[in-house]
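In this view, the complex is presented without one of its protein chains, the others remaining in place.
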Amino acid sequence: MTTMQNAGSHGPRRGSAVSSLVSMARQLAVPGLIAAIVTGIAFATTRLSGPFGMFVLWAACSLLGLYVFTRRSQGRMAATDAVASVTLGFAALLVVTALGFIVGFVLLKAIPFVRLNFFTQTLEGIDPDSPATQGGALHAIVGTTAQVLIATLISLPFGVLTAVYLNEIGGRLAGVVRVVIDAMSGIPSVVAGLFIYSIWVVQGGFGYSGLAAGLALAVLMLPTVARTTEEMLRLVPGGLRESALALGAPEWRTALQVVLPTAKVGIVTAVILGIARVAGETAPLLMTAFGNDRVNVVQTATEPQSALPLFVYQQFTSAQGSAVDRAWVGAFVLIALVLVLFLIARVIGRSKTARL
Amino acid sequence: MAATMTAPLNTIAHAAAPANAHAGTPIETRHLSAWFAKRQVLDDVTLRMPSNAVTALIGPSGCGKSTFLRNLNRMHELVAGASMSGEVLLDGIDIYGPTLRPAETRQRIGMVFQKPNPFPTMSINDNVLAGLRLTGTKVADKDALVEWALTRAGLWAEVKNRLSAPGGSLSGGQQQRLCIARSLAVKPKVLLMDEPCSALDPTSTRRVEDTIREIADEVTVVIVTHNMQQAQRCSDQTVFFLADEERPGHIVEAGPTEQIFGNPVDPRTNDYINGRFG
Partner (left out) sequence: MASLMVMGLIAVFLVVQAIPALRTAGLSFFTTNDWRPDDDPATFGIASMLWGTFVIAAIALVIAVPISIGTAVFVNEYLPSALKRSFVSVLDLLAAVPSLIFGLWGLFFLQPRLSGTSRWLADWVGFIPIFKGNGIYTSSMFISGVVLAIMIVPIITSVSRAIVAEVPRSLSEAALALGGTRWGMIRQVVLPYSRGGLVGASMLGLGRALGETIAIALILSFDFTRSLHILQPGGASVAGTIALRFPEALDAGRSALSAAGLTLFVVTLLVNMAARSVVARTNRRRGGGAEATGAKGRA
């Protein structure tokens, strides 16, 4: 029978990767339907409520049904396999759904209030009761730009040097440095904020400022830049390095003049990912930038400054109706910013790996 | 040997289990072709591998003999982009047909790999029993089965006092025999061996070859080998595969081992077994 089919189609029989997903879905169809009915009855008769309870109950009933069906037709091992596979699939689906719901919800909340004025006006002189379509976050956008710029200017050289040290020079201390970088990437952002507050704002006596915020963000950005750059440096072909060393160039020269330029695109990716990580940080800004209602560019180093996440947080906690709406727009811009940065890093990263 | 142990009681309802539990089963392919993505590696291979005999597959690297082997127990399809066409009949039943699921097929057609791969997280004892746990097979006397399988694989005497040691603590040759014992413990009808001795030293190789001869009265053995002497020493039937510019992997010649090595029909077979290419 099967031979006939094959001879007829002349096509090879496909492998199993995609077809197993399809068959998983097909196996789930009948139990899923029955489970939906059971879930409906359960919701109607007990005091259950909420979509989460509904999903959990439906999933549990489906899996039970799947087990019973498969066990009867294919035996115990196949039934366990089917249930386990679908459960794992549910877990993965949950993760994708979560991202979808988060982005979707922010979009939904923000879209009605997105106006150009958000990008051109500040909150200076805006009455708390005025609608969300008045006043904007220009001062916050400017602040975030300044702070991220400062953080990049600091963490870029240190991060790249650390990566070069780890990857090109090595030595006894490299292991220690790697451990410290790992540990640093686990520092809670609020602790980084407290640190800069202590060293810069209080002990240094410089007060709250955009510069202080930039310093705190640099602490958080450094490990990301260092580790991503290190990964990128590892992609540089060893032959290139060796030919430079063979010409008599010392290690540091090879690193600076041959390896780094080759990995340039990779370093750009590292910086973008670092920015994406810190641009949305809120907690450290509370104790460094402090916040401000007007645009502050010239006095970035000395005066309090706002920032996009800080703006969102403060508008929220003020809890006035229109302020909350404004906060949603801010959240939307923030999430869009992070996603765009991320996509840029992806695109650059891809073209990079394509060329190597 | 068989009298000392209880026959394993498989809880799965077998769709087509032959009555005789202690004999191999013939396996044959009809018009088997295989691809990796667009590249065809096997072309129209029809071959019968008789029961209770050892079939050796020889041929130069890249001739498709390993792919052929992996098509016999549906391991080929695990590679991304791999596909096949044709039939593989285990005792007359198409293993790619609706009667057998892949897992059931593989339970009946065991495989020993090129490099020994005992499970490092399990003891010697648990390695032998791993197949039972994986297939959900219940056995009345596990100790007896472990002893039986390790004896068949020629390893019992060496390990009987340290069954709880990790599988990775054995030497390479011992590990490979442990893998054979592991495969035998699920009582396959067919045992496929993909260059089982290529990672072993000569002494271990001889031990494994002895094992192959010994188990041939219970299972059908198909072995891929690069080693002409090995094919001669331990096989009943030899099959010569070749892939060239005109045609992907195909059978040049198949026949009784003495004939292939003593009096080959095709000149290319003669060239190959006398080491003139490959």
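A and B are the chain letters, set down in written order, and residue numbers restart from 1 in every chain.
The working rule: contacts are C-beta pairs under 8 Å (C-beta built on N, C-alpha and C of every residue); 3 or more make two chains touch, one makes a residue touch a chain.
From a predicted model like this one, the values you see are computed outputs, not experimental measurements.
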Touching the left-out chain: which of B:Lys115, B:Arg213 or B:Arg268?
B:Lys115
Omitted-chain contact residue, chosen from A:Leu153, A:Val191, A:Leu247 or A:Val297
A:Val191
Chain not shown: contacting residue from A:Val259, A:Met287 or A:Ala323
A:Met287
Residues in subunit A touching the chain absent from view:
17-18, 20-21, 47-53, 77-78, 80-81, 84-85, 87-92, 94-96, 98-99, 101-102, 105-106, 109, 158, 161-162, 165, 173, 176-177, 179-184, 186-192, 194-195, 197-199, 202-203, 219, 222-223, 226, 276-277, 279-283, 286-287, 290, 309, 312-313, 316, 327-328, 331, 334-335, 338-339, 341-342, 346
Which subunit B residues touch the hidden chain?
73, 75, 78, 80, 103-108, 110-111, 113, 115-117, 119-122, 130-131, 133-136, 168, 170-173, 175, 179, 182-183, 186, 199-201
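Rule of thumb we're sticking to: only the chains that are shown with their structure count from here on.
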Go ahead and note the Å separation of the Cα centroids belonging to subunit A and subunit B.
48
Any idea which subunit B residues touch subunit A in the complex?
11-13, 30-31, 33-35, 77-87, 94, 96-97, 101-103, 135-136
List the residues on subunit A that touch subunit B in their complex, please.
1-3, 6, 10-17, 74-78, 80-81
